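Every protein chain but one is kept in place in this view of the complex.
Per-chain residue numbering starts at 1, and chain names A and B are given in the order in which the chains are listed.
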Amino acid sequence: MAKELLKGNVAFAEAALRNGLEAYFGYPITPQSEALEHLSGRMIEEGRVFLQAESEVAAINMVYGAASSGVRTMTSTSGPGLALMAEGLSYIAGSEVPAVVVNIMRGGPGLGNIQPSQADYFFMTKTAGHGDFHPIVLAPSSVQEIIDMVGLAFDLADKYRTLVLIAGDGSIGQMMESAELPPMQPLRPEPDRPDWAIVGAEGRAPNLITSLYLGAQNLEAVNLRLQAKLQEIRENEVRYQEYEVEDAELLLVAYGTVGRICTTVVREARKAGKKVGLLRPQTLWPFPDARLAELGARVRGVLVAEMSAGQMLEDVERAIARQAPVRFHGRMGGVVPMVDEILADLDKLDEETR
Amino acid sequence: MKHEETIISGFGGQGALFAGQLLAYSGMAEAMHVTWIPSYGPEMRGGTANCTVIVSDEEIGAPIIRYPTCAVVLNLPSMQKYEPLVKPGGVLIVNESLVDIQSARDDIRVITLPASDIATALGNPRMANLVALGALAQATGLVALETVAAQLEAHLSERQRKWLEPNKAALQKGAELAR
Partner (left out) sequence: MSVAVNIPENMDLIYKYPDALTEVSTHYCPGCVHGIVHRMVGEVIDELGIRGQTIGVAPVGCAVLAYKYFDVDFVEAAHGRALAMATGIKRVNPDKVVFTYQGDGDLAAIGTAETVHAANRGEFLTTIFINNAIYGMTGGQMAPTTLPGMVTTSSPTGRDCAVAGYPIQMSEILAQTAGAAYVTREMALDMPSIVKTKKAIKRAFQCQIAGLGFACVEVLATCPTNWNQDPWASLEWAKESMTEHFPLGTFKMTDAVKALKWRD
C-alpha cells in the first residue's frame, strides 16, 4: 500500500476499521472528533456498527457490551470523556473482556482547553478506574505509529483479554503526515468468536461476563489471577525505542509528541558535541523499568520531558533508583515544549553533572 | 540537504491551511518527509488560522517549532506575529495587499507581493494563498512549481474545480514575482 498524507485522528480510525473493528461507539470531543466523524461514514459503508452515544458513560458501556460478545470494538475520546469512562473501564478490566480506547489528550484539569497535553499519564497507567488493575498503555509519536499501534492494541487486547489504551495527544490527532495504512482484514466470523463470549448458549452451558464476586475469598482469587496476568504482560510486552544511547552520557526520556521533539534535541545536542541519547517509551504501562535501570547506571544524568507537571517522571525516578540525578522539563495547559527550552535544561544538567 | 520549516498564516478563510497541505503533498510527491500541523480551535468563526509545514530529506523530529525558516503572512496580525521569528537566512513572503507595514529585517529574504490584488485580478481574492505559495516554492526551491500544480490538480475539491486554471495562473504569477 502506498503512503498517503493522513491526519492522525483519521489514520487511527481507518486503521482500526482495517484491523477488523466491528463496532465503534463514541461521543464527540475535540481534539479527537475527526475519528468519530470518519467512522460515521466508513463503518456504515462497510456495513458495520457505528453509533454516536449520548455520552461517554454510555459509549464505554456500549463497548463493554460489544466486547462481551467477543467482537473487536473500541471508542475514542479526550480527557473529560475518559474521566466519565472510568467506571466502565474498571468493569471491563474486572470482567476481562478485550477492548481498545484511544485518548487524544488535551489540556486540563477540568474543561481546560483543547491543546495537546500528556497530563492523563497517571490516570491511564495507574488509576483508570477503581480496583486493582492496569490497562496496557501504548504511546505513539507519529501518524504511522498510531496506525501501527491500533493493530497492536487489538492483538494485545485479544491475547490477554485486557483493556488497551492508546495515549495520543492533540498534536498527533491533528497532525498530517505521510503514512501507510494496513491492508483490509476480514472481520472475525461469528462462529470464531472466543468461547467465553456471550452469543447465545445454544448447545453449551451458558457463559457469564461479570465483575461481581461476592465472597472475599473468591474475589481475592480473581484478583490474584488478574495480577498474574499483569505480571505476564510486564514480562513480555515492554516496548521502547532508543535513539543514540550507545555512547550517551546524558539521557533524555520522553514519549509521544515530546518524544519525537526530543529526537531533534538529540540531533542538535550532538551537533554541539554533547553525547546525548533518548529513550522513548512506547508502552507507558508496562514501563521500561529494567532498561532504564541499566542506562541509569551508565549515564551522568537523566532529563525527563513531558507535557505535564511531571507524571512519567515518577516512574523514571523509580526505575533509575538514584543511580543518576533525574531532572525534569515540563510544560502544562496545552503548551508544547520547544527544542531550545529542552536544550537549555540539558545544558544545565550537563554542567551540574560534570 | 533540503529542510524547511514553514509557517503559513492568515485570516480564517484565506486558505492558509490548504496552501500548507499543498506544500506537504508536494513534498511527499518529491519523496521527502513531511508534517503538517494546523492551529486548531473551537468552531466559532473569526481570528487567524495558521499551519506549520515541515518538508525535509531527513526524518522529522519536532513537528512544532518556534523559529520557522520560512513564513508566509497573508494578513497584518500574521506579519506582526511571525516576521520577527523567521530564522536568519530564512524567507518571508508578505501579502502587501493586506499588510501595510514593512519588514525591517535585513538578515532574511523578504518577498513582498500584492497577493490578494493579483488573485482578485485573476478572478477570486481567495487565491491569494496560491500566489504566495508560488512565490515560496520559487524562492526556496523546496519543491518544483510543476509538482505543486500537479498536487493542486489532484487535491482541489470538486466544488472548486472550476478554479483550477486560475489557481495555476496564481501559482505561476507568484513564482514570477519571486524570481
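Here is the rule we use: a residue touches a chain if its C-beta (ideal position, glycine included) is under 8 Å from a C-beta of that chain, and two chains touch if they have at least 3 such contacts.
These figures come from a predicted structure and were not determined experimentally.
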item	value
Residue touching the undisplayed chain, where the options are A:Q52, A:N207, A:Q241 or A:Q323	A:Q52
Candidate in contact with the missing chain, chosen from A:S40, A:Q185, A:N207 or A:N223	A:S40
Missing-partner contacts on subunit A, residue numbers	27-30, 33, 36-37, 40-41, 44, 51-52, 54-56, 80, 110-111
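Note that only the chains that are shown with their structure count from here on.
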item	value
Chain centre separation in whole Å, for subunit B relative to subunit A (CA means)	34
In the complex, subunit A residues that touch subunit B	3, 5, 30-31, 114, 170-171, 174-178, 257, 260-265, 267, 336, 338-340
Interfacial residue positions of subunit B with respect to subunit A in the complex	21, 24-25, 28, 33-38, 40-42, 59-66
